[in-house]
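Scroll down for the structure; my scribbles are underneath it.
Each chain you see keeps its place in the complex, though not every chain is here.
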Amino acid sequence: MATSYSFSACMLPELMSRQRAPSSFPGGAIGVKLVHLSSGMMKMWPTSIKNHGCRVRCCAVQTHSAHSFLSENKFQLDDVIEAQQFDRDILNAIFEVARDMEKIEKNSQGSQILNGYLMATLFYEPSTRTRLSFESAMKRLGGEVLTTENAKEFSSAAKGETLEDTIRTVEGYSDIIVMRHFESGAAKRAAATAEIPVINAGDGPGQHPTQALLDVYTIEREIGKLDGINVALVGDLANGRTVRSLTYLLAKYKDVQIYFVSPDVVKMKDDIKDYLTSKGVAWEESSDLIEVASKCDVVYQTRIQKERFGERIDLYEEARGKYIVDKGVLNAMQKHAVVMHPLPRLDEITVDVDEDPRAAYFRQAKNGLYIRMALLKLLLLGW
Amino acid sequence: MATSYSFSACMLPELMSRQRAPSSFPGGAIGVKLVHLSSGMMKMWPTSIKNHGCRVRCCAVQTHSAHSFLSENKFQLDDVIEAQQFDRDILNAIFEVARDMEKIEKNSQGSQILNGYLMATLFYEPSTRTRLSFESAMKRLGGEVLTTENAKEFSSAAKGETLEDTIRTVEGYSDIIVMRHFESGAAKRAAATAEIPVINAGDGPGQHPTQALLDVYTIEREIGKLDGINVALVGDLANGRTVRSLTYLLAKYKDVQIYFVSPDVVKMKDDIKDYLTSKGVAWEESSDLIEVASKCDVVYQTRIQKERFGERIDLYEEARGKYIVDKGVLNAMQKHAVVMHPLPRLDEITVDVDEDPRAAYFRQAKNGLYIRMALLKLLLLGW
């Protein structure tokens, strides 16, 4: 349910920060996110506590900023919670900003557009790779970071505080929250509470939307298009939230053909297959990796997740060795095709593949930086 | 014992930093704290190793700074160790700076007054909330932070190094130390050793002076005065260092009336009662929260600290449910009154209280930021 309101806003100094405005808007439990902008611009929009997806920025007053151009027909981005919140158009728009970020990052002078902004990385479980990527993104844009890797310690797990109370405290110290949590749905709850933007950096078995975005961005950068591509998803398709989210996003594009190549014990689940079918996306299962690889633009390999096998190490070992991307697979692949992997990789891609220009996984990791720079810029400064 | 010395200081470049000056002052074991100021100003004062409380800045040469105005009759602040070190006048002066900090924080441009300064957060036990608050304060003022949450690892606990040796090392890397320690008195020892300012961010069952300051600041901001107020202290009064420190500070004001409302097992201890009596502060114990709430300006609720009950979970459960601040208590309260809580809160304040404007606890947490910004500014730049 998308709702739209209209306000007149002025530059009252008292209103220029992250404060709760009177919640007296029609249409239910509505608050207002006020984000102060270093550019001297103020954004104000009503936020539905219940229905996070329908927040609409109602009003913006631009004073003298050049770098955060606002037009009424641009997309609204308040929080980044799940891959499903993005459609083709907004993905394209984000990718455009990400390409700008590539230029900024490679530029020797760096950028200061987020100078004065403070990001809190609120990690309830450690994920150094993801955390460093976000913190690098923030710092490459001139912003500052408050880090916590043991957020559990001041949460319900420790003394019984609710996530909502923690968020209310942390938002007093920062301008944007990047949260990793062990519970599915935690990011949505945080965003419903926070008056500042929230980015989901993974919530349990749930979502990891920035990974999904960087995967799609990488395919576009490497292959040059997203419509009409053939993609092989290989490895642990039952447990990997990465491939699930990617499948979901690929369904937004035309004439995509998906091949699932996985050991029997970790096959793609029916919900995703049914979803693809309902969206008219062609898919099939195969046990012939070489044959599939020869037809695909993207071979997306994943790690068999040992931790899901419990004591059945025998099953794990069997699954693990089954589909390896090696020189043989590379040789079958087309010249323009690429190998991707969300990392970390064990031996499901052999090391001798690394030097082939079609090995895209380290470029893919680097793209995570550009996507996160883009999201931070969009959430803090707007389009 | 306040001592005053006089120096002539000049801007010798060789002296412009955190160096030990010859300790040849009359009056015992005296060193000198030299703090370099980004404003181009230098402070110099003798420091008594034994008697931390009596340090007096003896001399200051102002060259061309506008933002760190110095006058001879302003207060001296070298370290922040315990609530008792502050009197009414210095509290008022700190609060004035804290109000300036509110304006800076809300200002879209932020501040750079601590640009070039480095704060070390030396935490011997984790306290994410307090740490983030200090680090946000430093960064909001343009300063930088060195973080450690596992300071135990390079302390006596690990290889047997003394706190004093650790401090001597860390002060070589930073301009100010914010320390949390598990031992009462640790902050005082650190301050006696360090030639740079030290802030106590909690030392065991001892002191947590910045929490006490933000509590008093919050009362003044919310109620508009500190003299003549009625305050209810509710919950775990035996174990909470917060309420003990607050009581101590409240005794500095006139016509304060304090009500203690707590389960029998966690009553306020006699030392504080005796102290209040000796200071002429009126206090009484009550078991009627509604009745007390109706008379008070501030209802200060606290969490029953489960960790103090050991295996007597039954006693904990009994104490815990006894005095809850809920809609009923709110209804009894006056319009101008507020509910405070040092956080984290479990269910001793029900969630439906949050939306009432008299629920001041998240504003209180935010005030911690302003108080800490003020203290960092005062300790590094002076008044």
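Letters A and B name the chains as they come in the text, with residue numbers starting at 1 for each one.
Just so it is clear, contacts are C-beta pairs under 8 Å (C-beta built on N, C-alpha and C of every residue); 3 or more make two chains touch, one makes a residue touch a chain.
The structure displayed is predicted, hence computed values, not measured ones.
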Copies of the one sequence in the complete structure-file complex, 2 being shown, number 3
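Definition applied: only the chains that are shown with their structure count from here on.
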Length of the line joining the C-alpha centres of subunit A and subunit B, rounded to whole Å: 39
How about subunit B: which of its residues touch subunit A in the complex? 103, 105-110, 126-129, 131-133, 135-136, 139-140, 147, 149, 303, 343-346, 351, 362, 365-366, 369
Report the residues of subunit A in contact with subunit B in the complex, numbered from low to high. 13-14, 16-17, 19, 36-40, 115-116, 118, 120, 144, 146-148, 150-151, 153-154, 159-162, 165-166, 168-170, 172-174
